[in-house]
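The complex is shown incomplete by one protein chain, all other protein chains being positioned as in the whole.
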Amino acid sequence: MGEAEPTRGMNMIQAINSALDICMGRDADITVLGEDVGYFGGVFKATEGLQKKYGKTRVFDTPITECGIIGVAVGMAAYGLRPVPEIQFADYIYPALDQIVSEAARLRYRSAGEFTAPITVRSPFGGGIFGGQTHSQSPEALFTHVAGIKTVVPSNPHDAKGLLIAAIEDNDPVIFFEPKRIYNGPFDGHYDRPVTPWAKHPQARVPEGYYRIPLGQAAVVREGEAATLLCYGTMVHVALGVAQETGIDVEVIDLRTLVPLDIETIETSVRKTGRCIVLHEATRTSGFGAELAALVQERCFYSLEAPVERVTGWDTPYPHSLEWAYFPGPVRLTQALKRVIGA
Amino acid sequence: MGEAEPTRGMNMIQAINSALDICMGRDADITVLGEDVGYFGGVFKATEGLQKKYGKTRVFDTPITECGIIGVAVGMAAYGLRPVPEIQFADYIYPALDQIVSEAARLRYRSAGEFTAPITVRSPFGGGIFGGQTHSQSPEALFTHVAGIKTVVPSNPHDAKGLLIAAIEDNDPVIFFEPKRIYNGPFDGHYDRPVTPWAKHPQARVPEGYYRIPLGQAAVVREGEAATLLCYGTMVHVALGVAQETGIDVEVIDLRTLVPLDIETIETSVRKTGRCIVLHEATRTSGFGAELAALVQERCFYSLEAPVERVTGWDTPYPHSLEWAYFPGPVRLTQALKRVIGA
Amino acid sequence: MSDQPRRNLPPLTLHVPEPRFRPGDAVDYADFDRGTAGAVARPPIDALPGGMRDHAYALIRVLDDEGAAQGPWNPRLSADRLRRMLRDMALTRAFDERMYRAQRQGKTSFYMKCTGEEATAIAAAHALDRGDMCFPSYRQQGLLIARGWPIGDMMCQIYSNAGDRLKGRQMPIMYSARDAGFFSISGNLATQYPQAVGFAMASASRGDSRIAACWCGEGSTAEGDFHSACTFASVYRAPVILNVINNQWAISSFSGIAGAENTTFAARGIGYGIASLRVDGNDILACYAVLDWAAERARGNHGPTLIEYFTYRAEGHSTSDDPTKYRSAEERGAWPLGDPIARLKRHLIVLGEWDDERHAAMDKDVAEHVRDEGRKAEAQGTLHDGLSQPFTTMFEDVFEEQPWHLKEQSEAMQAERKAAGI
Partner (left out) sequence: MSDQPRRNLPPLTLHVPEPRFRPGDAVDYADFDRGTAGAVARPPIDALPGGMRDHAYALIRVLDDEGAAQGPWNPRLSADRLRRMLRDMALTRAFDERMYRAQRQGKTSFYMKCTGEEATAIAAAHALDRGDMCFPSYRQQGLLIARGWPIGDMMCQIYSNAGDRLKGRQMPIMYSARDAGFFSISGNLATQYPQAVGFAMASASRGDSRIAACWCGEGSTAEGDFHSACTFASVYRAPVILNVINNQWAISSFSGIAGAENTTFAARGIGYGIASLRVDGNDILACYAVLDWAAERARGNHGPTLIEYFTYRAEGHSTSDDPTKYRSAEERGAWPLGDPIARLKRHLIVLGEWDDERHAAMDKDVAEHVRDEGRKAEAQGTLHDGLSQPFTTMFEDVFEEQPWHLKEQSEAMQAERKAAGI
């Protein structure tokens, strides 16, 4: 995990690009494929410059079939490559679901280790860019239900790079969801204020070289005593923003990896605070927040002073013009926090 | 809901067949399609005789593309039909996921009601027949996470018929999962004992005519004081079996519909018993049990004497020869029950 | 297994297609074979697909370089009809221009033009019956416009304003207009394909006479939905027209990434035994003619038709991209099949049914119409004017009846807004 110096200010896209660049430079097996990832460098520019540097056979555009992209990646992995496919938006991952769930996730198990699928599926996810129902979804819960897949969500450039390197080097399939709302700057949910760029954020000082952030380790991004906020991705910034605004002394845990989960960090915190809120943008019912709430009450029942609350998107599609009413922003969190603290 | 007499002894397959027959007789818009559902009557025989009775244009075999089956059903629904597609095994529903999640589930919402998708997707699910990883899955949690879909799981012939009729008549898309292990008889998890056929089970006395069991209503199948067991499908019989074996006075709730959930019945029961176990066959992490545990602790926190426990399949694929070690049978439930009661 | 000793085999190589022209490249289409207007035969509408496979590799053209209509596919439309088609194309282009600017002005989050491809949709609206159901992609605004749907209504959808029938729920341009036989547009590519086949099958199974048609881009043909649609259409001989708009680009990927180096998109249909035609997509007479052929074929229970429209996406993919980043800026001007509006205009002039003055007057007229409708629409709000839909609409139409959890969430939202003082 030793972090290489020097560091450089990077936004999330640059950090992801840097991770890909470094991995490709170290390991000729790493192959990037996806819609528009080649010459154009991806619709969000995460793969910019890679085709030029590593050639067309290692970084290439694909036909528009997510099923094919992942199916081909599984075959490449069976050969011995380490494919890093991009799904252009998480909303378009469903056509690939069978190849992910029935194939990549189970290959090691069903072949008793003869074949494996060390694939890292990168995909921008989450709302906040007026993307409407089909450019805003957060389908992470689906993947956490499937045995054999790891699910990772970074919340800042530093973590994005270190986690992506760890994901690519992992020998199991990893779904790497990139919260697109914070590609260019952290976002605390105040949609009516100007965007803060990453530039001055401490987590945007990113080592230029190689480093890993191990999968399965959460980060306590704010220590506190009043309540534990479990979050990931964009919601980390909403949580931190609310902590600052309300002055309530919450402990904010950035999960970073959803499966395998860092249960120790969660338990330690909830035992200390006795109160817990879980946050995510996805629809509430059967979201990953349900798993977190279930785990916390199972394991910390006798420490809990109040029910674990869920602050999430509503059980509706992500509506285009009402996206800020859907988004679980500071108001929703503050209200829940007051309830949980007051209980 | 008025139940028509006379009744007849039916197993689950016969009850489902009867529901389809009655609906097709009443409404010419109902169309059955799927792999092998036509002349052959389905690999489990649920559609037997229907093609002969209603003709090939209303009951027909399809090419082997689950994506196509549901996509075509959405188009038929847009025309005004009420398609009842069969997905041969729930394990094969993933290629259709995009058409279910992005299309059927959202059509009403995105068109503000101009177009709807009154489709009932029938699919046998669950393990217990040595089907291995790809004939045993219980993917219900995935669908409960998606806004716009109802999810139904019957546990006996009487409910299967009444719920299927209600599902077919519902104007929203319904996923109707049929626990294949109990097609022929109730199963309490004692895999080493002879199979009991439905014949003498009271819930196998099924009215021959039309009746509905409304979606969204659970059934308290055993009243009790010691703990609430929330279950559906095959697990209802495991719960009832354990109640009988252990003599512990549990209340067993057969949810029947997962979305929309009958929250009232659940809350009433847990407030009374103060203890709760949720059961399902699916993998534990992010299973529907997580949602149930989250809801129960959110809404009944101050009544709970013990953490809500989850008795589920493990977080592994469903292994062929070790399927009884995977299956959450009487031993696993009894142990959990003792923990919960003892807490 | 082979028992030969392991042979000393030459290394394999991976072929990754590359477009001919990238930014900065000079564009030369000299070797482009357009075929000859009027040269392709017109099979009878009940022709067996097996007997007309060559049509998938030909290019059906009616308008020649002089603006005359040639050959057996000449649909012999009245001058009146031709003028209406011309106006529909002009109106579509003017609409696109205005909404593109509206996006640049921040009045909406997103827009997509169909510039250069207008003929494909306008021809369809004229060739199909109004009762026929269209399952479009996002680039068939021309269908709605030519079916006479109010552009003001479309603008309100784009602005997610108070007049938006879709209640601000959908991204701009994702129209739904049941009364115009226009199916709700999805953001997920090609999903409409099997849906159209299902609609057509339903219509056939009920002895109705309505047919269905669907559209997707050449890039989208790679999706599995396209394949299932073709399979179902072939097996059940569904009365459906499967339209592929080959505008040669899919965002930044050229058509070679979708397979164009080795085949045509019309040829995809051959594999299923579906009658397949390939047409000059910038020649509205040819487009009309093939659609009319396909529609009559479908109505006569002779089965589906797959049509590839060979055209060129003259503008960027959407307001979110800059095409000069991945293709030569010269391509648009050099494209050998010209512009569909200019070509129909010329034809009408050659016929003596049109002139530059009337064209200018028409342009002015459509521009004014767009401007007037635009003003009226904007009076009902634009995206960032503040939210035009009551919050509670968000919880409606998820299901026919609102279940308890959505009721609770709706109430929680109300409380949240109250707390926030909104």
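The first chain written gets the first letter, and so on, giving A, B and C; residue counts start at 1 in each chain.
Everything that follows uses one rule, which is that contacts are C-beta pairs under 8 Å (C-beta built on N, C-alpha and C of every residue); 3 or more make two chains touch, one makes a residue touch a chain.
Here the structure is a predicted model, which is why all the values come from computation and not from measurement.
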item: Omitted chain's touching partners, listed by label; value: A, B, C
item: Candidate in contact with the missing chain, chosen from B:Gly80, B:Gly113, B:Gly224 or B:Pro319; value: B:Pro319
item: Hidden-chain contact residue, picked from the options A:Ala15, A:Val37, A:Leu107 or A:Ala336; value: A:Leu107
item: Residue in contact with the excluded chain [from C:Asp96, C:Glu118 or C:Asp225]; value: C:Asp225
item: Full-complex contact with the absent chain, from B:Thr62, B:Ser155 or B:Gln297; value: B:Thr62
item: Contacts of chain C with the absent chain, listed as residue ranges; value: 1-2, 4, 6-7, 9-17, 49-50, 53, 57, 125-131, 146-148, 180, 201, 203-205, 207-209, 211, 222-228, 231, 234-239, 256-259, 261-263, 267-274, 298-301
item: Contacts of chain B with the absent chain, listed as residue ranges; value: 35-36, 38-40, 43, 56-57, 60-68, 91-92, 94-95, 130-135, 284-285, 314-317, 319-322, 324-326, 331-332, 334-335
item: Missing-partner contacts on chain A, residue numbers; value: 31, 57-58, 62-63, 65, 67-68, 70-81, 83, 95, 98-99, 102-103, 107-116, 147-148, 150, 170-172, 216, 259-261, 263
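Basically, only the chains that are shown with their structure count from here on.
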item: Length of the line joining the C-alpha centres of chain A and chain B, rounded to whole Å; value: 32
item: Chain A-chain C separation of Cα centroids, rounded to whole Å; value: 35
item: Of all residues in chain B, the ones touching two or more other chains; value: 67, 95, 98, 102, 109-110, 147-148, 259
item: Sites on chain C at which at least two other chains make contact; value: 167, 169-170, 174, 186-188, 224-225, 398, 405
